[in-house]
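Following: one structure in structure tokens, then a few remarks.
Heads up, one of the protein chains got dropped from this complex, but the rest are sitting where they should.
In this document, chain identifiers A, B and C correspond to the written order of the chains, with residue numbering beginning at 1 in each.
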Amino acid sequence: MNFASDNTSGAAPQIMAALARANGGHQPSYGNDPLTRAVEARIRDIFEAPEARVYLVATGTAANALSCAILTDPWGAVFCHRNAHIEEDECGAPEFYTGGSKLVLVDGAHARMEPQALRRTVAHTGRGGVHNVQRGMVSITNATEAGAVYTPAEVKALCDVARDFHLPVHMDGARFANALVAAGCTPAEMTWRAGVDVLSFGGTKNGCMGVEAVVIFDPARAQEFELRRKRGGHLFSKHRFLAAQMQAYLEGDLWLHLARHANVMAAKLSEGVQAAPGAKLVHPTEANAVFAAFPRAAHVRAQAGGAAYYLWPFDQPLDGPGEEPLAARLVCSWATTEAEIEAFLSLIS
Amino acid sequence: MNFASDNTSGAAPQIMAALARANGGHQPSYGNDPLTRAVEARIRDIFEAPEARVYLVATGTAANALSCAILTDPWGAVFCHRNAHIEEDECGAPEFYTGGSKLVLVDGAHARMEPQALRRTVAHTGRGGVHNVQRGMVSITNATEAGAVYTPAEVKALCDVARDFHLPVHMDGARFANALVAAGCTPAEMTWRAGVDVLSFGGTKNGCMGVEAVVIFDPARAQEFELRRKRGGHLFSKHRFLAAQMQAYLEGDLWLHLARHANVMAAKLSEGVQAAPGAKLVHPTEANAVFAAFPRAAHVRAQAGGAAYYLWPFDQPLDGPGEEPLAARLVCSWATTEAEIEAFLSLIS
Amino acid sequence: MNFASDNTSGAAPQIMAALARANGGHQPSYGNDPLTRAVEARIRDIFEAPEARVYLVATGTAANALSCAILTDPWGAVFCHRNAHIEEDECGAPEFYTGGSKLVLVDGAHARMEPQALRRTVAHTGRGGVHNVQRGMVSITNATEAGAVYTPAEVKALCDVARDFHLPVHMDGARFANALVAAGCTPAEMTWRAGVDVLSFGGTKNGCMGVEAVVIFDPARAQEFELRRKRGGHLFSKHRFLAAQMQAYLEGDLWLHLARHANVMAAKLSEGVQAAPGAKLVHPTEANAVFAAFPRAAHVRAQAGGAAYYLWPFDQPLDGPGEEPLAARLVCSWATTEAEIEAFLSLIS
Partner (left out) sequence: MNFASDNTSGAAPQIMAALARANGGHQPSYGNDPLTRAVEARIRDIFEAPEARVYLVATGTAANALSCAILTDPWGAVFCHRNAHIEEDECGAPEFYTGGSKLVLVDGAHARMEPQALRRTVAHTGRGGVHNVQRGMVSITNATEAGAVYTPAEVKALCDVARDFHLPVHMDGARFANALVAAGCTPAEMTWRAGVDVLSFGGTKNGCMGVEAVVIFDPARAQEFELRRKRGGHLFSKHRFLAAQMQAYLEGDLWLHLARHANVMAAKLSEGVQAAPGAKLVHPTEANAVFAAFPRAAHVRAQAGGAAYYLWPFDQPLDGPGEEPLAARLVCSWATTEAEIEAFLSLIS
């Protein structure tokens, strides 16, 4: 009964099998192996983007921060939601990799930037010439940190704002697969067709051991990425092991199956939680995470019963004063079982 | 017949088995799992350093650059050999992570810093007060990039110079195991007893998939490392998979067995190459790499026969003018077989 | 009739005379001259801080950004008001000099941080361990960007919050003299006695040509400042010319006389503006700047009559739609004359 995060699960069996297969014999290092080439080609196919350049790294923070670094100057503003992972959960990695850019925060319900709020924030930034940080780039998280999903039309609405100001767009897709199956669109529709320039295409949270692909739709930006990746210590020597994970992840649409499972589990959990006494959602359940408030007593029972999850926001004391329900973040993954959900629901009901 | 690098091999079977074992069930992420704790304790034991702090990262460049970043200010000089990996092969990662320090280069045969050369170089640096880059730290590579090994006494001689100038010492041990079995000493003798403050303890080149431990002998420096690791995007969420590799690597002295095998293979190869017509060593074979010059015609035969390796230095054209022998770098690994060596020797003889 | 900024004025005659006096003969460079030593001693006296270290630079941005750099790590949050100069008007200089820290914004009327808002913001930051930017430092602007003044008690209230979280405090005193004469306290009361660790002590805006002193009350932080100043290109070779300005600035309390004049002029202007038809203050006039709204027609007359000033906020179009009054920022300086004020008032009345 672990809903703490989708990264508390291990790797899907197909991923582990692929690692074992990739292990035999010598292979050129640093990504010059045939498996890496095949994965790059496969991702270009999946995204219908024959010109795209694809790079593998092992962590989502690396994918995001390196992406920002090729999209903005050090004096550029990175426009993102107030609750974006790059703002709240990466210890300033974007600032580090960009050489000191400023994250400028945009509001919107459910951690979704509201296009008019984005437009106002961008318009407000950099009007004072060299005295101000300049407009740099936009970063969109899909699915959001509150478990919401942008549709392609919503992504496009944000990208249109960016385009009006000539800004490139990054998508943090640590949970891209979850967003995609929720939105029911193609990878191309969710990204470059809507106006996204660079995607952090997550694998780790959705059943891989540790791999993310950075998909750069404009190949002119690619060489700089390669240098920044190496300089950041993110170029693997035994690169075949990143490639093997990604190959298995894409093979037979495994990535979509895993994400669909996680989303289905979350929907089930969401439905069950809402039926519990005194419980209600605080964010709609659109992908693989449930944000719901329920009575303190239910929390006490759940935790005593062995359920692992975070209160939300993180700093809520369980034993604080007051009678109002406390919110929980409950994340489902490829590995979440119906039994876990039922056990949890029985504890809080 | 691949001698291009020790990173062209895959992972040892024990490593792969450990990954599979670690995969079951949920585990706390980001290093808060029991396997990680066990590995930390094991490394403290092996190094006889109960106060040491241990951190895992996935690449050697990350281990080195993060180590430098906690040991020197941005305005500090990093004293290292002219051919150190941090100088020549990391695309400026130390400069990036330290915030712009300067690598100040020291001479010495076989990529070993000569203590008197180190002393002269340190003494020459930073005499002009704030106008100069200040003395920052010393970084020692063991085994060296030329396949040589520092004995504990030689490490101590360098550390003594560092201590005279109150400088901390880092050891780049990407091939630490190879150096250790060559020197026939304990991990403690090679590191903190000789004066080393921080060690990049390599796993990847010696049979792991991708893991290095940074061993910080002075715990006061540890908290900064944690923050820099996260900020650099090097904190793995599914951290158990780094820990599992390292656990298996240390279990039953696997790391020493693998390194010993690589060194033995290199010795055999070295002996065979020296017996080839017109061949001679350009660096002594002390660890797992052979640097030897032999006639162009032999190179042509070797490469036609499928041998993979680099000419040395890297930019030598095989078809250049002149009659003199060309040097090769031939690296053996845990996976190198006698059959590969014999096949290679038959080609160049 | 120029109220655009206090930096559109020249230098006070006493400052120019001091430069001429300092020009004779050879002097040691880089601050090793007797005039610099004398200025350092004088500032220690004025601040009743015999241990303080004093450094001169030529711009306020340099003073602020270098001060931040010695007070926070790259992964630290700089807590400041949403309208602080370091946030809005320095093109990210703090981010650059600190190596990528994050400015975390605090609310409060008239660009004054509200202590409870500061406490909430600090408490909210860095709770997630290494995943978050850490709590770094607090920066207080006095006088504020909205022309308000913190009293020593108000400064202390903010410093007390900082102390509760073990954070150092910087004061951006680009208009320190204006704040001081408004508050009617001593330099010590406004700074270290209230809990300030480092002060940017402004000279440029208050009648100097270009000089600011950084006063570091804790000498342990000083050596790092020297190195960062040099590395930032802010150590003047002909340093006597910075020292001469500062000496004359302090001589006979010139700095306080100049600031008092500016404040008096602002009070007069404020009173006059409030008497104009349809006009009202948008911020209280506490130092040397008047923020007042008045009808568009009055703006048109003022600008046609040659008055120079900024609409506030900067991006207000004078010819926009709507009937409501538009705000202006009107800054007085040591050089502002009563005639200028009367001319301006006659235009808008």
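The rule is short, and it goes like this: contacts are C-beta pairs under 8 Å (C-beta built on N, C-alpha and C of every residue); 3 or more make two chains touch, one makes a residue touch a chain.
Note that the coordinates shown come from a computational prediction; the quantities given were computed from them, not determined experimentally.
For the chain that is not shown, the touched chains among those present are A, B, C, taking the whole complex.
Only one of the listed residues, C:G233, C:G252 or C:G322, touches the absent chain: C:G233. The residue touching the chain not shown here, chosen from C:M16, C:A123 or C:V264, is C:M16.
Across C:T8, C:Q116 or C:Q223, the residue that sits in touch with the chain not pictured is C:T8. Of the candidate positions C:R119, C:K156, C:K205 or C:H283, contact with the unshown chain belongs to C:K205. Along chain C, the points of touch with the absent chain fall at residues 2, 4-5, 7-11, 16, 19-20, 22-29, 57-66, 90-93, 96-97, 204-205, 209-210, 227, 230-238, 240-241, 308, 335. Although one chain is not displayed, its contacts with chain A can still be listed: residues 30, 73-75, 99, 130-131, 134, 224, 226-231, 235. Seen across the whole complex, the unshown chain contacts chain B at 74-75, 88-92, 95-96, 98-103, 124, 127-128, 130-134, 314-315.
Methods note: only the chains that are shown with their structure count from here on.
Inter-chain centre distance (chain B to chain C, centres taken as mean C-alpha positions): 51 Å.
For the pair chain A and chain B, the distance between C-alpha centroids works out to 34 Å. Across the assembly, chain B contributes 227, 230-231, 235 as residues in contact with two or more other chains.
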